[in-house]
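Missing here: one protein chain of the complex. Every other protein chain is in place.
Then we have chain A:
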Amino acid sequence: MTSSKAAAHPGPVPVVAPPGTETVRLAWASSLALPAATLLVAVLVLVAWQYLPPALGVPRFIIPTMTDMAAEMGRMWRQEDLLTHLLSTASMAAIGFVAGGILGAGCGYALGLSPLWEKVLSPYILALQIAPKVAFAPLFIMWFGYNAWPKLIVTVLVVFFPILVNVLQSMKTTDRDLVNLARAYSMTRAQIFWKVLFPASMPNLLAGLRIGATLAVIGVTVGELVGGSIGLGYLITYGEGQANTAMVFDAIVLLTVIGIALYWMVAAAEARILHYLPKVAG
């Protein structure tokens, strides 16, 4: 119960506890003390946010108070069709994440199975990986127009590479003796892939998906900021044009919530899939 309350107030630092990391410290903290401490930090930050800027004489159009933001959130809900924007951004992030994940993983496995192509293509992969993908957004708008495609493509690109690189890494580092064992059992290449290489890549794939989940929101946001008429990124530029700081803050908060939701879904899947690893299970 307490932990779900803590989750409702995401601060700038995600309060997501990666599974397993806190087990060592649980010696002093009973199961309730830790979530209570996390909740306390959230309350302190929110209270400071509410009272500190006015006390220091910072005007509300620079840093809006919590109550301003709550009021603005209500106004956006009623007058700016907030739900449509929220759902648009969330669905774009989710679709881009899934598409980028499938493409990235697919290419990672394909390159992992063909070392020759991996060697031929690796400099280009590196170059594309380093190139700032969000900078392509204006280009995609010129090519595809002011619709959903540019932001979707940016999101797919942003998600694609960390997953590709992680999967490829796993394919290259899987224990050769495991592969030899499968070969000695006269398994076919397809059997070796599905019974050894693919399951062995799960930890890396999920690590890639975790990174991808956080990047997906960035991709969508940039796409919406650059050219869009819908979505939370659009609300940010709109709020900026009206000097409505509270609106910008609210949109940022909601974007963070979408990112955390995506991340949690991956983390939950990971906990289920990687149950056989002592760290995650314990």
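Here is the rule we use: contacts are C-beta pairs under 8 Å (C-beta built on N, C-alpha and C of every residue); 3 or more make two chains touch, one makes a residue touch a chain; residues count from 1.
The definition used in the following text is that contacts and distances are computed from a predicted model.
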Checklist entry - Of the candidate names "ABC transporter ATP-binding protein", "Carbon starvation protein (CstA)", "Rhodocoxin reductase" or "YeeE/YedE family protein", which one corresponds to the UniProt protein name of the undepicted chain? => result "ABC transporter ATP-binding protein"
Item to check | Residue, one of A:180, A:229 or A:242, that touches the chain absent here | outcome: A:180
Next on the checklist: Need a quick check: the contact residues on chain A for the chain that isn't drawn.
Outcome noted: 175, 177-178, 180-181, 183-188, 191, 195-196, 199-200, 202, 275-278, 281
